[in-house]
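Removed: one protein chain of the complex. Kept in place: all other protein chains.
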Amino acid sequence: MTEAAADSAADSAPVLTVRDLRISFPGGESRVDAVRGVDLELRRGEVLALVGESGSGKSVTALAAMGLLPPDAQVAGRLLVGDRDVTRLGPAELRDMRGREIGMVFQEPTTALNPVLTVGDQIGEALTNHENLTAAQVRERTLELLEAVGIPEPAERMRAYPHQLSGGLCQRVVIAMAVACNPAVIIADEPTTALDVTVQAQIMRLLRELRDSRGTAILLITHNMGVVADLADRVAVMRDGVVVEVGTAEQVLTDPQHEYTTALLAAVPRLGSGSRAAATDEPAADRPPTVLHLQDVRVEYRTLGRPAVRAVDDVTLAVRRGEVVGLVGESGSGKSTIGRCALGLVPATAGHVTLLGVDQRRLRGSRGRRVRRGVGVVLQNPASALDPRMTVGDSIAEPMVIHRVGSRAERQQRVRRLLDDVRLPAAAADRYPHEMSGGQRQRVGLARALSLGPDLVIADEPTSALDVSVQETVLRLLTELQAVHGFGCLFISHDLAVVESVAHRVVVLLGGRIVEEGATQDVLHRPREDYTRLLISSVPVPDPVQQAARRAAADAVLRESARALAG
Amino acid sequence: MTRYVAGRLLQAVVVVLIVTVIVFALLHSLPGGPARAILGIDATPAQMADFNHQQGFDQPLVVQYLQYLGRLLHGDLGRSFALNQDVSAVVTQRLPKTLLLTGVSTLVAMAVAVPLGVWQAVRRNRAGDYVVTALTFLAYSTPAFFLAFLAILLFSQAIPLFPAQAPQADTLAGILAEPAALVLPVATGAVTAIASFSRYMRSSTLDNLAEDYVRTARAKGTVERRVIWRHVGRNSLTPVITMLGYHIPVLFGGALVTESIFNYPGMGLAFWNAAQVSDYPVLLGVVLVIATATVIGSLLADLLQALIDPRVRGAHR
Amino acid sequence: MTAVAQPPPVPEVPATVPAPRAASVLRRLVRHRLAAAGLVVVGLLVVFSFLGPLVHPADQSVTNLQEASLPPGSAGHLLGTDGVGHDVLGRLMIGGRTSLIIGIATGLLATVIGTVYGAVSGYFGGRVDAVMMRVVDAGIAIPALFLLLTAAAIIRPSVTSMVLILGFVSWLVPARLVRAEALSLRTRDYVAAVRAVGGSGTRIILRHIVPNTVGTITVNATFQVADAILLIAYVSFLGLGVPPPATDWGGMLSDGVTNIYSGAWWLIFPPGLAIVLVVCAFNLIGDGLRDAFEIRRSR
Partner (left out) sequence: ACGGGAGQQAGTGGGAPVEGGTASFAQPAGSTPNWILPLGVPGRTASFNQSIRDALWPPVLSYTAESGKLGLDVKGSLATAAPAWSADGRTATITLGGQSWSDGKPVTSRDVEFWFNLIKANTSGWTSYVKGNFPDNVTAFTTVDDKSFSMTFDQAYNQQWAEANQISLMYAMPQHAWDKDSDAGPVGDLDRDPAGAQRVWTYLTGQASSLDTYATNPLWKVVDGPFTLDAFSTTGRVTLKKNPAYTGPDAAHLDTVDLLPFTSEDAAFNAVLAGDVDYGYLPIASLAQKPRVEGLKYRVQNWDGWAINFAPYNFNDATAGPLFRQDYVRQAIQRSVDQDGISKVIWKGTAVPTYGPVPQQPAGDSLSDAQKTNLYPFDTAAAQAQLTGHGWQPGADGIVVCARPGTGADQCGDGIAAGTRLQFEMYSQSGSSETDAMMQELQSSLAKAGIAMTIRTAPLNTVLADTKPCAPGAACGWQASFFGARGAWYLNPYPLTDRQFSTPGTGNFGSYSNPETDSLELAARVSNDPSAMQAVSRQLATDLPGMWLPEPVYQVSAIKQDLQGVSQDPQAVIHPQRWYRTK
């Protein structure tokens, strides 16, 4: 984004204007005032980032602009798309506006697509909703769109169903639908949360191109400050249903005015801000025992009618007591599969897994149960990792119940201590998972993993759903506990900055194979492999100036590797 | 896919085999056996013994079962002593009639219930939804035999719109030549099915309306009607279709009532009459046919579902 | 078994079953106006059937041919008398007992058997599931009518035997429903988490799988009750009901229907109405439960 472009944008009339927007959900006894007087303006060719705390009303504001709020929402204020007030449009006019003047990229790409229609059909529909086209024209335009959003082999992908595509591909399909009719405004709600850094970088590139080539105005909702720095011209910070600060990206990110903004930015982990040292120098005999050992492990998923997916290929990996091993790699590279395989939830097709010194295959029956006592688990998705019908307290206590540890009272006491450890109120013990936010749930998962004082913790993306500020707290906790109890930990994450801050050693995964492995500072600061370098360079930093430079560097890496591949 | 279908067929055979075992065992644990019922109270003990010997009922049960299976493999369903006909003849005579009646009423039920359920879901908790809900509950809770009587009283006798008898022809063409006579039996069969199908449809439409993809479709500016039918409707059909497969035995039970009241001798009635006189071969044959139809029905339902839902296509294990 | 052969889906149950506290389920159920109406109707019918005879004693073992087929409003017979002189109102009461007991007991029996069977089958999956589900398939494939007929010929009809027979016919559907949910629940991460720390299969089934199908189970149970009451109506229509002088609403209705041409409408509509009421009421409760368990809407 250049200064010139920003200037010209400031001149033109706003394409999206929000004036004193108030949204509330009456919902019986528990009225929620989600948005309490928001003013925003978005001009042609401009990217406005909407950041802020979870639950502050970002998505609701976006939905209001689309006229897609649930019927029970009460909306007051003015919401102009062009010069038409969305809140006063009838159904037919709304329909006419959607897609043509304003498009939306939804947060969860996989559920945003209709599972029973092909990708081509769904994009085609976006076109035919507003234009009279022949079938051939639709096909042609769909192909163009798929190419434009950077989907390889578009002709084939057109006939695919959503479940046959990866999350990143789905996200691009959703973007293709949003831009199909060339709307003046695109609202992108967390378009990259589910994606790893390389795909994230691709999506951002795509949005930037759209803005540049078509002058599309973009309202970008995200919690990733790196993304903000990379893409946004201006930033609005929301908290509790109001905008607490607005300004150019540079100004807000480098010189925040509001204290909330300051706190937010302070909590952002930055890659290269220092890492823990790996305990590698001690002689072999003194080394602490291995708590997890994978030897030439291969994992294949079998699906009838299709060739088996080799998710993990010849992976050898060891975690020792007192050591945190970070496992990084792009989405789908097999990180979670390794974790699951280590736990015996997925059988290894080949190779050996040794858990706390016992061969995985001998972990059946009561003996297996005894060994498993020493294992703590945090699974990737906090929403599904807790039984929705158990209170948080029961969930945390369950490993103790299974292994008959302590009396009822003792268990309750321990639960309270654990909750306190993860900075949750003791009262949370009586709540059900759905009564907690994603971040809170994730912390419950962590508390459960630690409840038996494990020797080995396998943590799969334990902080992905957290605000940066909460994330910071949790990471500190993990480091502290680990220092005290000295458990070994396999820490799976796609956030390199996070890994840098907790891991002693890092393992980089690509397509199920280990491409690089070593002490954290070596791997993340002096990467030997192109792929690692690409990963690191794709991580956006929350500073627009720095980020512009990094982007140029990353593009160079990309070009280089492309050339290497071609050559 | 072929392998999947082959596997399913194999399982189907297993299921049918289990069915024959269960049915055979149950039938032969009936007290008394069929001799008295078939021969009448005038029958002498000698005649009954003779009959039992001829039918092989004096053999051990296992032997009888194996003999039965052996004949079954040759396509021989046995002979009905009460009807003096081969069971296969009884089945070929009556199955098409029952299939026609139940098939048409199921189609009618689907044609009404699917749009009705969707309509209700869209208008959830509004007056229209409540009225239809009340009506469907009423229909659901009215036993078919009562409904059939009411239909005849109202639409055949009070207001003579339709005949009280189903078509009496023996051929399908002959039956179809009297569409007016089909109205009441088809309607009786359809009403209960409409009641339950529309509840399923409403329910699954409600679930799907809450899905994110609906919002996406709307965000594209898709016409509401299209959102409902193309996006929601198709996704919501799956449970109804799955249910259809398992609906066949239920239909068959209903067929008994309609057949008996509308004078339409089909499978349901053949079964009932056979049960009255313990006509084992017919009972076994009919149950076998129904079981086979159910198994095939659920297989077809699965295939249909795979046709509608691509996720299912890949998920076979 | 394959993932494709999904069983008949749950009537009226959301795909994701959230877990509100029992008390709040009840509160929501009561607040759900139609469901509350259903609860009230069921309550009234229970009171009518079980306490009614205290208010309106009518000996149902004594016939009186002189007073047969009296129309409603005749002295001492608010709803008239039937073909042998029984007071129809009194008969409705004792019939209601049978219907309600059979309906509720059958619903419970079928639900318990079906839930345990389905949860075990779904949790273990694979070969265990294949075998267990083939049995269910076979059960579903045998017309219930056949089972009822043979059972009626083998077992002496009584309230207990009816419950057993109907329960035996009815557990198949809940088994399929629960199994389908269990199949997907067992792949949930929270189950994986319990397995990973050494939780046993029994624990997972009882503490994690079964509770999470509670929406399906309760809703289906209400339908089972309604269906059982209807099923005894059919059974009585086929002449296989409880033996006289005991009766049930279904039996009264099917008896009444044979009198449809005799003008004795009071033999048809009271039991007919009772059946409609009780079936609708249980369906409404089921509908209400669906809503009460549904978090997406109630939030």
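The chains carry the letters A, B and C, assigned in the order they are written, with residues numbered from 1 in each.
We adopt the following convention: contacts are C-beta pairs under 8 Å (C-beta built on N, C-alpha and C of every residue); 3 or more make two chains touch, one makes a residue touch a chain.
Predicted, not measured: the structure shown is a model, and the values here were computed from it.
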{"item": "Displayed partners of the chain not shown (whole complex)", "value": "B, C"}
{"item": "Of B:L100, B:V122 or B:I152, the residue in touch with the unshown chain", "value": "B:I152"}
{"item": "Residue in contact with the excluded chain [from B:F24, B:F81, B:Y200 or B:Y246]", "value": "B:F81"}
{"item": "Absent-chain interface as seen on chain C, which is shown", "value": "61-66, 68-69, 83-84, 86, 149, 152-153, 156-157, 238-241, 243-245, 255, 258-263"}
{"item": "Missing-chain contacts mapped onto chain B", "value": "30-47, 50-51, 81-85, 89-90, 93-94, 149, 152, 156-157, 163-165, 168, 170, 259-265, 269, 273, 275-278"}
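Rule of thumb we're sticking to: only the chains that are shown with their structure count from here on.
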{"item": "Arrangement of touching chains [line / ring / star / complete / other]", "value": "complete"}
{"item": "Farthest chain (mean CA position) relative to chain B", "value": "A"}
{"item": "Centroid distance [mean C-alpha coordinates] between chain B and chain A, Å", "value": "50"}
{"item": "Residues of chain C whose C-beta touches two or more other chains", "value": "none"}
{"item": "Parts of chain B lying in touch with chain A, wherever the complex brings them together", "value": "1, 3-4, 211-213, 215-224, 226, 230-231, 234-235, 308-311, 314-317"}
{"item": "Complex interface listing, chain A residues touching chain C", "value": "27, 340, 343-345, 368-373, 375-377, 379-381, 384-390, 395, 398-399, 402-403, 432-434, 445, 448, 452"}
{"item": "Contacting residues of chain C [partner chain B, same complex]", "value": "2-15, 34, 130, 134-135, 137-147, 149-150, 153-154, 176, 226, 230, 233-234, 237-238, 250, 253-254, 257, 260, 268, 272, 275-276, 278-280, 283-284, 287, 290, 296-297"}
